[in-house]
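Of the protein chains in this complex, one is absent; all others appear in place.
Entry: subunit A
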Amino acid sequence: MADERILILGIGNILWADEGFGVRVIEELQARYELPEHVTALDGGTQGLYLLPYLEEADAVIIVDAIDYGLPPATLKQLRDDEVPAVLGARKVSLHQTGFQEVLALLQLRGCAPSRLRLVGVQPERLDDYGGGLTPAIAAQVGPALAVVLGLLADEFSVTVTPRRSVEGFTPPAISREAYETGRPAAEDACRIGDARVLAGWR
């Protein structure tokens, strides 16, 4: 379809280690490439319903996220269309637990669901590291995941991207991956443990 509107959406919480993967892939994409007018890249963070306007305007959505598929850590996994909502179902990405599945259901109820849905996921290695960045193995997959996204854009949507000429970023400099990870306080200053249910195993 000519000029199908495409949304590339990174979701996750950058404050919890590999959870930030989707957001970091978007950061990399925005830093390195310029996109045609009809393609939007969006750092969705942990927002749910707030993303509805962007999703409603899109004919196709490519989601980048950390997903648990029981695979070896750092494995990339691609899903399409109906496979996507099931995985995103109970994930608490979002506004007051309006899980992403519910957001997709709402799109359907309103008759504006995207006609094509793709997900590029990575199996995370570590989540319960509050204030931490991507683990090395997952960080090494940012580039390959971006390549998968670009491949999808080219093969399925006939979109080609061009290298960015201006260096202006989109992510506020303070929480760009480099600043965030290098500025981290020491473990003795800042407790790094995670969820209570994980905590017991950690101690």
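Keep this in mind: a contact is a pair of C-beta atoms (placed from the backbone, for glycine too) under 8 Å apart; a residue touches a chain by one contact, two chains touch by 3 or more; residues count from 1.
In the analysis below, contacts and distances are computed from a predicted model.
Missing from the rendering is one chain, named in UniProt as "Uptake hydrogenase large subunit" (options: "ABC transmembrane type-1 domain-containing protein", "Signal transduction histidine kinase", "Uptake hydrogenase large subunit" or "DNA-binding Lrp family transcriptional regulator").
Across the entire complex, the residue among A:Ile8, A:Leu127 or A:Leu146 in touch with the chain not shown is A:Leu127. Residue-level contact of subunit A with the missing chain is found at 13-16, 19, 43-53, 56, 65-70, 86-99, 101-102, 104-106, 108-111, 124, 127, 130-131, 170, 172, 174-175, 183-185, 189-191, 193-197, 199-201, 203.
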